[in-house]
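Just one protein chain is left out here, and the rest sit where they should.
Showing subunit A:
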Amino acid sequence: MSSPAAVKVIGAFDSPFSHRAEAALRLKGVPYELILEDLRNKSELLLTHNPVHKKVPVLLHGDRPAICESLVIVEYVDEAFQGPLLMPADTLARAAARFWASFMDKECGESMWMALWTDGEAQAAAARETKTNLTLIEGQLPVGKRFFGGDAIGYLDIALGWIAHWMRVFVEISGARLLTEEEHPVLCRWAREYTADETVRQCLPDRDRVIAALTPRKELYISIAKAMAAQR
């Protein structure tokens, strides 16, 4: 049921997780106030509302304690507000959507990171793993449909949104050959559809701005990736 209580999102302009919260709210037609954080200098507000993880996004609905973790927020928005359902109707499809979102977040991150920012054999191995993962994800797109959610954007599209926008940014900065038309044409097509969507576009950070903001961090990304590789 929709509520007149004010909705606020504590987010960050270049955070793909923050984007998930905003995309969900916009797709449900829920107005909200966006409070932008500088993640290198976290505010009292953020630390008070997310003491456990100290991360964005944070959703504040009325004066209830905050809801944290981007995918938890997306499901909350889906359930608490009227509007088109983001989760599929079928119970098995719901479980599958949750599975692939979790797969993305828990299993793909490290290898993608190393595929982007290491070199030599470590990079080659990570790139192979990443391509396998991208192929698995691509295989979840319903045949003949524009989105993972079918004809309309759904929970899984939102969860995977970072591939559509941020991964392409990272690929450009790093020069790695990932998410190419040759190897993943269907996923690339989906990425274009997702990022071009009228509603989603409004909460996607401008690509050039993100490239400008993240390019200086390239050395940092490389050192993080090297540390990951050393631990494997």
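As a convention for this text, a residue touches a chain if its C-beta (ideal position, glycine included) is under 8 Å from a C-beta of that chain, and two chains touch if they have at least 3 such contacts; residues count from 1.
Note that contacts and distances are computed from a predicted model.
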Remark   = Among "Hemoglobin subunit alpha", "Phenylalanine--tRNA ligase beta subunit", "Probable glutathione S-transferase GSTU1" or "Cytochrome c oxidase subunit 3", UniProt's protein name for the complex chain that is not shown is "Probable glutathione S-transferase GSTU1"
Key: Residue, one of A:6, A:47 or A:136, that touches the chain absent here   = A:136
Query = Which of A:22, A:75 or A:197 sits in contact with the chain that's absent?
reply = A:75
Task = Kindly note down the residues of subunit A that lie in touch with the hidden chain.
result = 52, 61, 64-65, 67-69, 72-73, 75-76, 79-80, 91-92, 94-95, 98-99, 102-103, 107, 136
